[in-house]
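Note that one protein chain is taken out, while the other chains of the complex remain in position.
Naming follows writing order (A and B), and every chain is counted from residue 1.
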Amino acid sequence: MIVAERKPFEEIKESIKDYRKVLVLGCGTCVSVCMAGGEKEVGLLATELRMNAGLEKRDIEIMEATIQRQCDKEYIEPILEQARGCEAILSLGCGAGVQLVAEMLETMPVLPGLNTRFIGITEAEGAWSERCRACGDCVLATFGGICPVARCSKGLINGPCGGNQGGKCEAGGDKDCAWELIYHRLKKQGRLANLRKTAQLRNYATNAHPARQVNEAYQTPEKAGVKS
Amino acid sequence: MSQAKKLMAEVGLEQERLEMFNLGASDAPLFAAACKEMTERARKLGPNPLKEEEASVK
Partner (left out) sequence: MTTDTYEPKLVAFCCHYCAYSAADLAGSMRLEYPANVRIVKLMCTGRVDTLHLLRAFEDGADAAFVAG
């Protein structure tokens, strides 16, 4: 899931200050799960903005809507009409969502209400942590299902540095040393031999941006505009 | 509760306007005390500025 967090209230307020009619648009997928941009957060933010405008005697109309996904055109289409009736959209989607909504509305400002952080998992209620950097060349098979690219602070893929302090990373922040985790996991699996092998060269070309992919069963190369 | 208070601070409304009381079914005097306490606080803080706004619009 994409994990995001809401921008500070002041920043959001500043970004919409020139508009009189704003639609707060939530997204019902990842950011809903990480309690940043779902229907509930839309309600809270819209209420906050209305209350603040009331206190400061500003005249502003705040509307609310939440769609299933902001990263799929099909879900955005039904709210286009409502959106066009506003002066600006405050999207509580991830960076991808904000961009697609902006692309579909073109002439209208679409402002982000969240900071998109990482691809991660739910650790506990209200706690999430990063697990994947979308590098495009997955090494999880070798490292016991623990990703050194995403979870080692230094992104080392050839084994640990010397900075492990009692299982924690010397970079601080109470982070576990990914390489210690990998060692213990492989030990449990009886696959410690994996660590004796010389690490394979990584294909960094897979990490080139902007990335794009096409399923040929659905998209012919010509139709998708890919040069073969 | 703490989230609501935080949001009120963000918006610019006094956090004292909101409180939580724990009481049981037989705690009638406590309930009356809670009502009195909150009414006093509301009196001290004055009217909710949002209400005045609405009143002047109407």
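As a convention for this text, a residue touches a chain if its C-beta (ideal position, glycine included) is under 8 Å from a C-beta of that chain, and two chains touch if they have at least 3 such contacts.
The structure displayed is predicted, hence computed values, not measured ones.
**Q** Please output the residues of chain B touching the missing chain, sorted low to high.
**A** Touching the missing chain: residues 1, 3-4, 7-8, 13, 17-36, 38-39, 41-43, 45-48, 50-52, 54-55.
**Q** Taking the full complex into account, what residues of chain A touch the chain not shown?
**A** On the chain A side, contact with the omitted chain comes from 40, 43-44, 47-48, 50-51, 54.
The rule we apply is simple: only the chains that are shown with their structure count from here on.
**Q** Which positions of chain A touch chain B when the two form their complex?
**A** These residues of chain A touch chain B: 9, 44, 48, 51-52, 54-57.
**Q** Which residues of chain B touch chain A in their complex?
**A** 7, 10-13, 49-50, 53-54
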